[in-house]
Each structure stands twice: as C-alpha cells, then as structure tokens.
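See structure below.
One chain of protein is taken out of this complex; the other chains stay put.
Letters are used for the chains, namely A, B and C, taken in the order the chains are written, and counting of residues starts over at 1 for each.
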Amino acid sequence: MKLFHYAAPQHFYPLAGRLWPALAVLATALALAGLWVGFMVAPSDAQQGQAYRIIYIHVPVSWLAMIIYLAMAFWSVLGLVFNTRLSGLMTRALAPTGALLAFLSLWTGALWGKPMWGTYWVWDARLTSMLILLFLYLGYIALTSAIEDPRRSDRAGALVAVVGAVNVPIIYFSVQWWNTLHQGASVSFTQSPRMASVMLTGMLLMSLAVWLYAAAIALWRVRSLILVRESHALWVQLLPEVQAHRTLRGAT
Amino acid sequence: MNALALPSPWQAISGVLRRDLRMALRRKSEWLGAVFFFVLVAALFPLAIGPEPDTLRLIGPGVLWVAALLASMLSLGRLFEADHQDGSLEQLALSAAPLSWSISAKLLAHWLISGLPLVLLSPLLGLQFGLAPEALGMLALTLLIGTPVLSLLGAIGAALTLGVRGGGVLQSLLLLPLYVPVLVFGTGAVDAQMRGLGGQAHVSVLLALLLATAALSPWACAAAVRLALE
Amino acid sequence: MIWSSASEFWSMGGYGVYVWGSMGVSAALMALEVMLTRWGRQQALDAVCEAMEAQTLDAEAVRDPVASSSGTTRQTTFNPGAVT
Partner (left out) sequence: MASWVLTAMDLACQKAQRTLFEGVSFSVPAGSWLHIEGGNGCGKTSLLRILCGLSPAARGQVLWPSARHALRLRPDRSVLHYIGHALGLKPDLTACENLCFDAQASGLALSREQALQALAEQGLQSRAHLPVRVLSQGQRQGVALARLRTSPASLWVLDEPLVGLDAQATATARALLQSHVDAGGAIVMTSHHDVGLQGPGARLQLGARGAA
C-alpha cells in the first residue's frame, strides 16, 4: 500500500531529504514577505500604537506551539496503533521545535503585556495554558531522553503525548474557568485588536512561514535521528554522505 | 495436585487488593511518611505567612490542596517500584486476569493507604487555617473525589518512569500539568463555598474528571507496565 | 512605506525595546536551533561511522578472537542518546 511505503525509515529518509530544503526556502520567502507587510505596509493600531506589531510573531508562534503538539499526538497514535518505527522518530523530531515555539510564545506574550498592562506576566487563560503546554513538551523530551532503550522510549513518549493531548483541552477549559472565577483587575487578553485586512494578511503570511519553518526543521532533524537509530542497517552505511563523512574522518 | 477451577477475575482483583493492603500494614513507615508530610507542609505555611486569620483563611484551601497533591505524589514511587524489583509485576502481567484490572486493584489499595488518610485529616488541619465548618466539609469532599484522580493520573507517571534513572523528578514533571484541572476545581469548590456561591458546579466537574480517569488510566498504566517489562 | 526615517522605524513609536526584543530573540533562537540541528547532523554521521567501526571489530573478533582482542579494544564511548 502506497501509504506505508514511506512509513519505512529507508524510504522516508530520501523523501525528507528532498522536502526540507524546499520548505526552508519557502519559509524564508514567506517570512520576508510577512515582515515586509507587517512592518512596512500595515498602519499602526489606533489604541496600541506600534506595540501591536508583536502579534506578527506572537500569534503565529502560539498557533504553531499548539499545532505541533497535536501533530505529535497524531504521530503517537499512529505509532501506538501501527507500530511504525518512523512515528516515534517523527514525534521526537517535532518536540524540540514545539518547546522552542511555546517558549517564544510566552516570551513575546510577556513583552507585549508590559506596554499594554504594565506587567510582564498576566495570568490570562491562554498564557497560562501555554505555560502548561511548555511543561508538557519538556516532560516529553525529558522522558524520551531518560529511557535508553529506543523502542521503549518511543512508545513511552507516545503514551505521554497522547495522554497530554487528551488533557490539553481539559487544562485550557479549567484555566479559562479559573481565570473568569478570579477575574481580577487585569484586563483579559482575549479580545484581540480589530484586525485591519492588511494586518491579517501579514499575520497569516508569518503563520505560514513559521509553519514551514517548523516542518523543515523537523524533517531535517528526523533525518539525523534516522541515521542514529538505523546506524547498524546496511542501507545507512552505504549512503553517499556517510561514505564521504567516513573518508573525511579517516583523513583527519 | 494441581489447582483446577479457574476463579473469575474478580477473585484475582481481591487477591491483589488484600495482598497490597497486608503488605502496607506490615510496613507502615512508607505510607505514614506521606501522611506526616501532608501534616508538616500544612503546618509550615502559617509559620511562613504569619498567624493573621484572614490571610490564613484565604490561602487555607489552596495550601491544603497543594500539600495533599505533593503527599500523594511522594507515595507514588511505592506503587510499582517494589513489585518491579522482586519480579511480582511480571507474574501479574502473566496473570489470567487482565492486567488493567489487576492494576486498578493496586491503585485502589494505593489510594486507600495514601489518599484516604489525607481526606480524614484535612478537616483537622483546616481548623488550623480557621476555615468555617461548611468549608471544612467541602474541603474533605473535594479531597475525597480528587485524591483518587491524583492516584490514577500519578500511576501513569509511575508506570512510565518505572526503572528509569532519575524517575522521581521526571514523574513530577510529567504529572504536574495533568494535575492542574483537579487542583483548579478542588480549590475552586472550597473557595466558592466560602464565598457563599456553593461549590456544586466544581464538585460535578471533579466527579467527571474522576470518572474519565478511572476509565482511561488503568488501560494506559497496563500499556506502560507491559512496556517497562520488555 | 509608512516610516519617514530609519530612526523612527527603530524607535517603533517608543515601543522599540519590546518589539525588537521579541523579534530579535525569536530570530536568534530560531537561528540557534538551525545551528543545533546542523551540529546534530554531524553527530549522527559520527555515530554511524563509529557503529560501522564497531561492526568491523566484531567481525574480526569472530574470525580470530586472540589476535584482535590483544590489540587496543576501541570502546565506542559516544552515546548518541538525545540528538536535538
């Protein structure tokens, strides 16, 4: 069946090799376009002045942090059900990028909060949920690197990703409830500014750019993980880049 | 001379339950330690924050809930580790009864030993924080529903980090995000009760969480334990 | 082009610190991740080469155990473990 043809690391490796450079180039192009629209074309916002331009990085990064975690859960379910080796590697490749984007979402959110509400940290429902999502990422990365046996760490990681994904909506709901319950002085983060169309295009361009960036990095990293995981397989040892690296190593 | 009739899985579950309870009673130091931890942490906060009754009443539910959460996490190590070391977890995996059933029996035994004492002690400690009687009642009720959820979720973390170096720290990193909903609704119920709004909504959500985790957690634990036994 | 001068662009209506703080750190961390992934690539290639050497050593050990074990036994110390 064609679908499972690429489930084998041996076939996925060259495919990822062709894909990730193309995605990287496309991502940089879209990022430049997005930044140009966001910073050079879009007007300043009525209430927030120029500070609102942080949304051109904050919103895409927050979306991607959430989407990557769902992608990890998708690969994990695939791995648990079909027991494909590639799914564990793919989840492991996505996790660091997801964690980075979750951290950036908090960082840019705090820097946006300071001019808006005078404090770096607002216990807003979405920021708090993002903080917890970052812990879920770190938990996955810590667990998979703590277990040496590759097969067990893949499946244990898959379990954590699936259990985490099931809990993300529950956590968001409970934090939302908690936030409205203790509705203190701080203005809630939820009403995002009215989006002029050109602002929206800037943000969508940036979202696509970050999405392609994440995909490119993940595919590039999964190639390294495949090399390490299948280092005993013959097809890896016959790869041209491995032979080239070997002669290079032999020379030094 | 072979044992012939194969009793139903319910017999197997009661066997696991009685065995764990008997072992716990024989070795009290482990689980009593977790209960003392709960009492000590609850006693430390007034010393740290000052005896002023209003602030204590405000932070009371939160402090007691976080202390109960940490105490139950403390006693998670004992859940599978000893059985994994002496090989009885393998025998349990080979049992005729389904592994998820045996694990739910182990979780029930674990909750009876580590969760129930916290529930019974919480009204007593609540008095230290000057909570009103109905608030004490609500606190005990939310802990009664909440601590099984803590044990059920904690068991997944314990099973995943079985035999892994540095498993204890890893467990807390894995479990704290999952504990957030229980903590939010547990403390929220007592808080709403104290403000006269009544905590029924929170309690119903806590019950929903309990039913959901009771259904999913044994299956996930069984998968994680089989993984650890490989 | 809505900016009249470069300095106005950099000041970003007085919020320059926050806007360029978030943009700059994001760009820096992404660049760092790219470099880390490249470094991970080299580590992976090293791991494969070491695995190949370990296999050739094993093959020799099976063929003539005395000769090969007397020589320096190369320990494959590198544990690829978590290649970020």
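Please note the rule applied: contacts are C-beta pairs under 8 Å (C-beta built on N, C-alpha and C of every residue); 3 or more make two chains touch, one makes a residue touch a chain.
For clarity, every value in this text was computed on a predicted model and none was experimentally measured.
J.: In the complete complex, the chain left out here touches which of the visible ones?
T.: Within the full complex, the chain not displayed touches A, B.
J.: Which of B:23, B:144, B:201 or B:216 touches the chain that is not shown?
T.: Looking across B:23, B:144, B:201 or B:216, the contact with the absent chain belongs to B:23.
J.: To test your reading of the contact rule: which positions on subunit A touch the chain that is missing from view?
T.: Contact residues on subunit A toward the absent chain are 148-150, 229, 231-232.
J.: Which residue numbers on subunit B touch the omitted chain?
T.: These residues touch the chain not displayed: 1-9, 11-12, 14-16, 18-19, 22-23, 26-27, 85-88, 90-97, 102, 229-230.
Note that in this section only the chains that are shown with their structure count from here on.
J.: Need the CA-centroid distance for the pair subunit A / subunit C, whole Å please.
T.: Computed from C-alpha means, the inter-chain centre distance equals 18 Å.
J.: Quick one: subunit B and subunit C, Cα centre-to-centre, how many Å?
T.: It comes to 41 Å between the two C-alpha centres.
J.: Residues of subunit B that touch two or more other chains: which are they?
T.: Not one residue in subunit B touches at least two other chains.
J.: List, in ascending order, every residue of subunit A touching at least 2 other chains.
T.: Residues: none.
J.: Quick check on the complex: what are the subunit B residues that touch subunit A?
T.: 156, 160-161, 164-167, 170, 173-174, 176-178, 180-181, 184-185, 188, 191-192, 205, 209, 216, 220, 223-224, 227-228, 230
J.: For the complex, give me every residue of subunit C touching subunit A.
T.: Checking each residue of subunit C against subunit A gives 1-3, 9, 12-15, 18-19, 21-23, 25-26, 29-30, 33-34, 37, 40-41, 43-52, 55, 80-84.
J.: Which residues of subunit A touch subunit C once you look at their complex with the stated criterion?
T.: Counting only subunit A, the residues touching subunit C are 39-41, 43-44, 49-51, 53-54, 57-58, 61, 96-97, 100, 103-104, 107-108, 111-112, 114-115, 141, 144-145, 148, 213, 217, 220-221, 223-225, 227-228, 231-232, 236-237, 241-242, 245-246, 249.
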